[in-house]
Each structure stands twice: as C-alpha cells, then as structure tokens.
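Chains shown are a subset, placed as in the full complex.
Letters are used for the chains, namely A and B, taken in the order the chains are written, and counting of residues starts over at 1 for each.
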C-alpha cells in the first residue's frame, strides 16, 4: 500500500488548565472525518509532540483511533532522539492499530548525527517496527539536512515506505521522487510545495494547513489527479501565504488560531510556546480571509 | 552562594546490553571525588540526557547523590522543552537533595522561541523551582542564541543564580559578566574559553573535558585564583585541542573514549550515537597524549 493523498498533521488541543482536551480533539476529528482527507498524523511536530508526556501521547493516539472514521489512515508520530525509545513508541502505536509510524530524524547531537549514524537509526527502527516507517525530515526545527541519495538507500528497506519531507526544497523533493521506487511515498510537509510535488510524481502531503483548510488541500490533490493542472496551479497560489505566514512562520500556535477562526477547536499551545500577539492574530485573520476569498473566486470562475 | 570552580559534566555509562551501568557510574564518581572538582552536573548534554527515560534519570541522579563526596555540589540537568515538565523535573531534583538545576533553553520550535518566550519559560521555572536555577545555553546543539542583555534581565530574578554558557563566544561571555551582578555565576561550558573567562571575572566552568582531564581544568582555575596568569595561560593552551577535537567535535562519544584512555569507565554511547571509528580513536589518543605531555613539560618548567 502506498500512502497517498492529503493527511492532516493534527494539533493537540489543550484545556484552559493546560491538560489535554480529548473531548475537543474528538470533536475536531468528527469534523475532519467528513472531509476527503486521507488520514491523520497524530502527535507530530504540529501536535506539539515534544511538549507531551508519553502517557498523554498514548491517550491521544488512542482517542484518534477511536474517533477516526473507518478508512482514514492513522500515522503515529513516534520518533524521538533515542533509537530504542523510538522502537518502543512504534510498538505502542502498532498495538493501538495504527497504519504507520512517522520517524523524525534524531537531531540533538547535530555534528555526530552523520548520514551513517542516521541510516543506522532508521535501519534499526525499520527492522524492529511492526508498522511501516515513514521518514520525517524537518530541518527548520531539527537542523538536520538529508540528501536524495540517502533517502534512496533507506528506501531499499522493505519496511521504509515513504517520507514526509518538510524542508520546502523542491529540488530535493524532485530528486527523491526520481531516485526512489514508484511504490515509495513522497509526501510533502509544506503546503507551498504540494502542487509541484504532485506534478513530479509525489504522493501527497502531510500538512498543518490541512487542519484549517482541509478542503483546499484536498482540491489541489484531486485537481492534479484529474489532470486539471491549470486549476491545481491556481488553487496552489490561493494557499501560498496561508501556508507560509500561518503554518510556516507561526507553527502550531498559528495553526491553532486559524482553526479557531474557521470553527475547529484550536486553543492555546503549551508553554514555552506563547499565544499569538494581537498583531499576529490580525495577520492570521487577514491571510486566512484572503485565501478563502481567492478560493471562492476561483470556484466562481473569476480570473485573478 | 555563588557557584564557583570546575564542575564535571558527567557522562552516563552504559553496559554492553544498553542499560545504564550505575556501578560504573559509582566507580567514576569515587575517583572524581578525590580531585579538586567543585562538583558535578548530572545528566546534562554530555550525559546524553535526550537519550534517557525519566526513570533512568531519577536513578542516575539518586546514584550521584549517594556517591558524591560531602562538599561536592550537585547540579541536575533538568531542562526539557516543556515548561511544566521542566518544573516537575526540578522538583524531583530538589527532593533528591540537589544544589541547583541546569535549565537548557527550549529549542524545538526554533522561530517561535523568541527572547520573550524564552524569558517567560525561565521566569516560570524560576518561580516554581525549589532549587536555584542555572541557565544553560548551547547553540551548537539547540540552534538557539542568546544575548547578554537577555541574560541580565533574567539575572534579576532571585532564583536565577548563574549560567552555563557553552557557545565559546568570549565576547558574549565578557558582556554577560559585565552586565550581571557580581553574585551571578558565569560558568563556561567550553574548556577552550576557561582561562579568559576567569580573567574577565567568570566563576569557572562546567566542562565535559573535566571528565577525562579534571586536574588540568582545576589547575587552570587555581592558577588564575592564585594570580599566576602566565601559568594559567600556558596550561590553557595545553588543553586547547583536547577541548576542541574531543569534547567539541566528538561530543559524548569522544569524551567517553578519552575517559577509557585515562582509566575511567567511558564505554559506548547510546544509539543513534555511533562508537568512534578507528581513525577517530587514533585522533583522540594522539590529542590526549599531546595534551598530557605538554602539561608534564610545563610542570617541569620546560618552555614550549
């Protein structure tokens, strides 16, 4: 099975007392279930994984499992710095019935995490994980860069089935698609690169933007699949600033506020992340409004 | 109380099966107890903190508490990305009788961790921590840089008593010393800057190098305190390459092998960290031998 389509990189809702608000999480999922999203990444970067305890993560994973509609694929954000802990997390996800694990590049000891060390990490995890492994590269948070040659070597492992590539580097994405076998799923992690990656043979996206504009992301995917690249290209530019200014520059905090704006439960992030300032909220509102307006104009057939 | 002198940033020994080797840890401490080290940082970066579970950390903290000689100060590496978890870790360290906590800058969500967000984190932790707080800045691992003005603002909090500054940027260190009150302890985290920081009024160092060359670091400290800056300067240059090539470039892996070379238990790091290659081991051996030879020549009064 290839992982294809648009996946939302879910946020983790918090109650005003700072605890995980599983009820709000269920409500969000109930609404996402009615979209054409292909599935969900549960507790990835956008889910503030590094701010959660393993107990909390298990409860969130479990809730997503219970709440996801049949047919929606579930991918667990299971990568931590330690190889053995990453394996343990992957086994937990398997026990809960997940479909795959998303394994972030270890990153704390930057200079020591050479391509060889990273390859050993992934090979060890892939050997031991009961679930298929998706590589996860996000250099803007980790400081770890990868190359297409390196991905192609990992893609030879039968249990490494794809990558979420969040750097936004289309040249790199095009080389990964070129060098890896067709069954390997190259999913982009930045909405700004969705259309072009699909045009190049990419499998879809795992997108924070899909938390607040799920239909827009799905429509780009479906337009490309339907061969309507002109429409896909137009739609892509309707989400460019929403992707850059909200998901890119403001991270989970911005995504959550944008969710609040469109009727999902976003809420505040966990400290040390700070709520948006008033000026940042205005930016999110304006960017979001413009994005939605452009999409409507496009639906009405009005040229930009 | 000001934190002054040389502290070893302890490594965490692992047994061949990957578990924490508390017996080896005790043996190392027994030997360090006989040096003039002022104390120990337990489970910092050099202790591979990000590769340990909280259970393991508690056992290591506890073992250090039992094994440290009376009078040695104990500093717990207690900082994680989450503010509330950092507070919980600090309380655990307090219950175990530690003297201070070392709180690393949160770092995963790079762009969102503005000076304001980081200040809120430290103020919240310092308000809640039963133990005095030492700031810990290590941009080569975290990607988070700080300024002297920012440190000076934090230094106004009565429970923020010092900093371990590991960037190696002496200009920054000199400004921190200048802008912060005399009771604030500016400890360097890179052995290469020890002598100059002391000359500028620094309080000492928290050094990975002190795991394998504790006496050399202590001698530099004592020479400066005794007013013998010429000798301190000469000794500083005997450890320059050991600091850069072993602790700097090879991190915990290099430090552990250097410990093996001089009779401590180093052992292998935890994956994803890889054991040194043969060439890297030769480098460590050569750099270490040269460093020790130079120190002996200096003791004998032989000019370089």
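Here, a contact is a pair of C-beta atoms (placed from the backbone, for glycine too) under 8 Å apart; a residue touches a chain by one contact, two chains touch by 3 or more.
All of these numbers come straight from a predicted model, not from anything done at the bench.
*Asks:* Given the 2 placed subunits, let me have the overall number of copies in this structure's complex.
*Replies:* Spelled out: 2 chains shown, and the full complex contains 4 copies.
Simple rule for what comes next: only the chains that are shown with their structure count from here on.
*Asks:* As a quick test, compute the distance in whole Å between the mean CA positions of chain A and chain B.
*Replies:* Once rounded, the distance between the two centres reads 36 Å.
*Asks:* Inside the complex, what are the residues of chain B that reach chain A?
*Replies:* 18, 45, 50-53, 80-85, 106, 108-114, 116-118, 120-121, 124, 140-141, 143, 249-253, 270-274
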